[in-house]
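Left out: one protein chain. Kept in place: all the others.
What follows is chain A.
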């Protein structure tokens, strides 16, 4: 499944970068993530509970940040296992300053599913991915707003 999109967030690239590299923030804004722990440098252990179409499951696995270029780009490698199938994703993230207080975050990559997840949810998968992405950016914005208020 192709994953593509971009979103403009109301903060500087530096600020967005810091938030993206902070596991606590990421855990908070990523839909379904219940736990995200830094295991070693740039490697996170992740536990997520996600409902995708007709199936839902608890996912455990790793997320790895590769080739980080501060405030510019990184690649996210995710491998999650569950009883209903496994997901691997390879996503390239780009940050681009639109203005001093606005950053365009774009992503492009692919996700592969296996098992029950592939067999029964495929038809609705891209719809689910779009919803989850939207939710992620919405949460991100909310989190930014909350930080500004504090």
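A few notes on this one:
Following the convention adopted for this analysis, a contact is a pair of C-beta atoms (placed from the backbone, for glycine too) under 8 Å apart; a residue touches a chain by one contact, two chains touch by 3 or more; residues count from 1.
In this text, contacts and distances are computed from a predicted model.
Here one chain is missing from view; checked against "Xanthine dehydrogenase family protein molybdopterin-binding subunit", "Insulinase family protein", "Branched-chain amino acid transport system permease protein" or "Thiamine pyrophosphate-dependent enzyme", UniProt names that protein "Xanthine dehydrogenase family protein molybdopterin-binding subunit". Interface note: of A:56, A:72, A:114 or A:130, the residue touching the hidden chain in the full complex is A:114. In the complete complex, the residue from A:51, A:83, A:134 or A:147 that touches the missing chain is A:83. Within the complete assembly, residues 54, 83, 85-86, 112-116, 118-120, 122-123 of chain A touch the chain that is not shown.
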